[in-house]
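Heads up: the structure comes next, in structure tokens.
One protein chain is absent from this view; the other protein chains keep their places.
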Amino acid sequence: MRHDSRQPDQLRPIKVERRYTKATPGSILISAGDTVVLCTASLDNSVPPWKKNDEVPSGWVTAEYNMLPGSTSPRKQRRADGRSSEIQRLIGRSLRAVVDFAALGPRTITVDCDVLQADGGTRTLSITGGFLALLDTVLAIPETCELAEGEVFDPQKVFTNSVAAVSVGVVEGEPVLDLDYVEDSTAGVDMNVVMTGGGDFVEVQGTAEGLVFNRGMLDAQLELATLGIEQLTAIQRECIGGDWPL
Amino acid sequence: MRHDSRQPDQLRPIKVERRYTKATPGSILISAGDTVVLCTASLDNSVPPWKKNDEVPSGWVTAEYNMLPGSTSPRKQRRADGRSSEIQRLIGRSLRAVVDFAALGPRTITVDCDVLQADGGTRTLSITGGFLALLDTVLAIPETCELAEGEVFDPQKVFTNSVAAVSVGVVEGEPVLDLDYVEDSTAGVDMNVVMTGGGDFVEVQGTAEGLVFNRGMLDAQLELATLGIEQLTAIQRECIGGDWPL
Amino acid sequence: MRHDSRQPDQLRPIKVERRYTKATPGSILISAGDTVVLCTASLDNSVPPWKKNDEVPSGWVTAEYNMLPGSTSPRKQRRADGRSSEIQRLIGRSLRAVVDFAALGPRTITVDCDVLQADGGTRTLSITGGFLALLDTVLAIPETCELAEGEVFDPQKVFTNSVAAVSVGVVEGEPVLDLDYVEDSTAGVDMNVVMTGGGDFVEVQGTAEGLVFNRGMLDAQLELATLGIEQLTAIQRECIGGDWPL
Amino acid sequence: MRHDSRQPDQLRPIKVERRYTKATPGSILISAGDTVVLCTASLDNSVPPWKKNDEVPSGWVTAEYNMLPGSTSPRKQRRADGRSSEIQRLIGRSLRAVVDFAALGPRTITVDCDVLQADGGTRTLSITGGFLALLDTVLAIPETCELAEGEVFDPQKVFTNSVAAVSVGVVEGEPVLDLDYVEDSTAGVDMNVVMTGGGDFVEVQGTAEGLVFNRGMLDAQLELATLGIEQLTAIQRECIGGDWPL
Amino acid sequence: MRHDSRQPDQLRPIKVERRYTKATPGSILISAGDTVVLCTASLDNSVPPWKKNDEVPSGWVTAEYNMLPGSTSPRKQRRADGRSSEIQRLIGRSLRAVVDFAALGPRTITVDCDVLQADGGTRTLSITGGFLALLDTVLAIPETCELAEGEVFDPQKVFTNSVAAVSVGVVEGEPVLDLDYVEDSTAGVDMNVVMTGGGDFVEVQGTAEGLVFNRGMLDAQLELATLGIEQLTAIQRECIGGDWPL
Partner (left out) sequence: MRHDSRQPDQLRPIKVERRYTKATPGSILISAGDTVVLCTASLDNSVPPWKKNDEVPSGWVTAEYNMLPGSTSPRKQRRADGRSSEIQRLIGRSLRAVVDFAALGPRTITVDCDVLQADGGTRTLSITGGFLALLDTVLAIPETCELAEGEVFDPQKVFTNSVAAVSVGVVEGEPVLDLDYVEDSTAGVDMNVVMTGGGDFVEVQGTAEGLVFNRGMLDAQLELATLGIEQLTAIQRECIGGDWPL
């Protein structure tokens, strides 16, 4: 039994609020237990310099991750650090893995994941929520952007799949799903798994934290992660409802 | 008649949500129309270096201000700029104006004002909400801090007054209260007024933006600000209810 | 009686040396008592990126403020800080308030205010002196710049007014004009007022420093500031003599 | 058949030169094909601030990673970037996973991995070589450091295991071991695996690069990695010879 | 004949104004033709960390060099660059070469050289003026500092010699003394020479600028520099008058 009475394979309660703010077409407030992340996605009608000479005009997706100072105790100072940089690179890669940049067209979407409250699993929740913010921004392109001459924009073609993420770990010798901060700080192994809605892996990042792990333990965690992603994908689909393009 | 049908002396609808997050003792989500600011206040049981040799141990209050990238359109880049620095200095000065540092004791409170959505008046709303976050953090000191030997801590003595702030300006030649972004960007004069609940001035910052202003125009704006602060003080008092120390 | 025997409404002795250095067309060494500021204005025949697509080509004015390390004791370290950033934004806004950018044409003038000796009132003296450096640079445009084809440049049209600034404050309960460092460090209220030669306000920045202030005290300070600006405008006019364009 | 005629499960030729430079007790020049990394380990007889109040004095190991500008073409600019930060965090975690900090005593060892030539696999080779530099520095402690009073230092107790790393990936649909740059840039999946000499996992980082991967593909890559680590461990052991402490 | 009618071995007119500002005990405004430098020296009653454990308490002298933005045309941006860093290291070394740090006692003097107008030779003039500011600060120690218990402070013992500097170069094939900007920008060789009042070398820095130089040309320049330093030393001595300690 876990400290908050969850089963080893049970997610924390997930809540998603769509269109939380209005300044960006995609704005998702997502929480898993006490972890709360605001994901917004902004569209820019230009592309990075190294994309400018593409033969077929194609777009780009990038992500930024930040914890608000008051999201944790003791207070976190406002400044870029190695951890944030590593996390936002992970978020960016994960989102890009399901995007067809030629179908997106010559546009850049920046997904900002700002953690309002941190209780473990902020990076994986950022991916799960960030995908929804990205999706809503793509869905809004036909109404909010002027298309290029001759361009036919089809939001359905922009995504090859959906993407979500979850953490797994080994706590007191047992594999568990979706660790909160208390579990995370005592876990012997910490693993973040990013998968598509179709059940394939996008990223697997497992780290021994005080306890190296064998193949059996790795396999058990991957099973749990697969179960978690299935549920998260269902939640994502429900949040978007009839607009879900996949 | 204003573009959103308000009277010249009418505030936007103000909403305050107390204890919005749990990581800090003070956490206030405050909105004025579409402007939304999350104010959290973190306590540190130490003081800045230049306070270390005070004869009577005394504390400090500081503030930080930041706009989330997705709070505005086009997206705001994440980086310290002159405007943010200026605003957080104003917030810090305004909060410190009503604090008795000896009564606070050797503690530092950092008030973080993170703008989730920006539609004008973010700096004044940060002061109004930031005071509440600061207040809740001071109220929590007896339960959350170990007091120094012989220390008697009385939250009521920490504050000499409450503080709130509002913007006023001149739009199409007429003085108006609490400008939103649309009004702010066409205003000929932009003024931020910080006042105590007792009706005295803490800061007056008026800036000609394309239109210099005479004494009569200045006086008219100060009248409006005084009316606005009275209402904001009442809202602050209602939010805190029976805990209000003043 | 003030500590240096001045009347409450008396400025410190003001000295202005025009064309102090030769590398820039505008170069003003201005002092108020022991405060000494070197204001130079440099002209660049280009405009900021966000001005490049203006329909009517128009210019820009920007300012930088810096205290030399040896201008004060203890020595001030060389590095940008929040205070400097805030001050140079104030100087820039104040100068821009009296400039017609279309009449200036597609040119950028940077006014540098370097404090050689700091004894209070450096930011207001920077505005008063900076206006003169800016003016001299504009007057020199016909001789030093190649005009655009068809351009008719009239220095008189560049300025809608002159601008000057002065500090006022409340010292030992009494409003006084043009505080030096000794007064500034004991003042309960500190106010910087920027006005045009025509008597209108450009900026009003009043800050409680330990003492909140009521409306009567605010009014008394504004009276003193108005008197001070009149004298400073006369000094500016005398310095420029027959070249004064207004 | 791979472009350089290797079998899918074949490492590139590995060369290790021990004591390459003299300024640090650990100095390893390691190469895998055309990838060349200089790993040096420096000892500092102090610990990070957050270790200072440990009850049992214990040490720390940290790592830095850098590519020389001329190690690749086009030239890489000298500046910290997100990728370097992420890699040096991985190297540090991997080395720390096999160190007993209490046995190390109150000392900090910094392992610097400077890439002289980059042809793929620089991060994994840095771990494999970095462990050797770290090991040599620990072996030198008895001769080069003054021990604390009563301290008994036993280099054998400092390491719980050895550690090595290798990359695997999916190239043209087939899993392969130890990718060089040509393979890396066309790989659909890129995975870095860090394991102990005992065969347990320390880190698993798999990333879809254009091609999401299923469980079978993941398993096949882990098999290859295990084979590679066995060979690398043997090479490490041979390099250190009779001094090998495990 | 040179472009400004000087002889090859003739300095520009040198002017020195002692005690130009009051905030620092040493404050020298020095000019050579149109080059103007303000040198101030600030005293701090502490020493750098690496001096703290000296057996005999001893002091330190450091220098900073900066060109004001308006000192040159086009305007120089405010920011540390390689050139400034190199120059301030030269100034610091030159001043330290004539100081006995044990006689100075545990104090740090920072000499700031701020160029108000740049017309060639700013680094050498900074050394010549900086020495005077340093000297005046040392002379003021008995009145302005509290001495350590048992300390006997003798300003005469602090300096082993005076120091001054001058530039020489090869212009149109002929060696010349004290180049202004016009000469400097066409010079084939540029050499800065720092010497003591006693006639010994402290620094010799000669650089081919488009023209490599042989031994004869080097010797001719060193002759000119020696002549120039003799005159500069006499000017330094005259400026300080009866207080000259050497």
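Think of it as A, B, C, D and E in the order they're written, each chain with its own count starting at 1.
Here is the rule we go by: a contact is a pair of C-beta atoms (placed from the backbone, for glycine too) under 8 Å apart; a residue touches a chain by one contact, two chains touch by 3 or more.
Predicted model only: the values in this text are computed from it and were never measured.
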Exercise. Taking the whole complex into account, name the chains on display that the unshown chain touches.
Key: D, E
Quiz item: So which of E:45, E:161, E:186 or E:231 would be touching the chain we can't see?
Solution: E:161
Quiz item: Looking at D:5, D:53 or D:73, which makes contact with the chain not pictured?
Solution: D:73
Quiz item: Touching the missing chain, which residues of chain D?
Solution: 21-24, 27, 34, 36, 38, 40-42, 44, 64, 66, 68-75, 78, 110, 112, 114, 116-118
Quiz prompt | Absent chain, residues of chain E that touch it | solution = 82-83, 85-86, 88-89, 93, 97, 161, 191, 196, 198-208, 212-215, 218, 222
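The working rule: only the chains that are shown with their structure count from here on.
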Quiz item: Tell me, which chains sit next to both chain B and chain C?
Solution: none
Exercise. Would you pick out the chains that touch chain A and also touch chain D?
Key: none
Quiz item: What's the chain with its C-alpha centre farthest out from chain D?
Solution: C
Quiz item: Counting only C-alpha atoms to place each centre, which chain is farthest from chain A?
Solution: E
Self-check item: Copies chain A and chain B touch via same or different residues, half shared test
Solution: same
Quiz prompt | Between chain E and chain B, distance of the C-alpha-averaged centres to the nearest whole Å | solution = 51
Quiz item: Taking each residue of chain B in turn, which ones touch at least two of the other chains?
Solution: none
Practice problem: Take each protein chain as a node, join two nodes whenever their chains touch, and name the resulting shape: line, ring, star, complete or other. | Solution: line
Self-check item: Chain pairs that touch, as defined at the top of this document
Solution: A-B, A-D, B-C, C-E
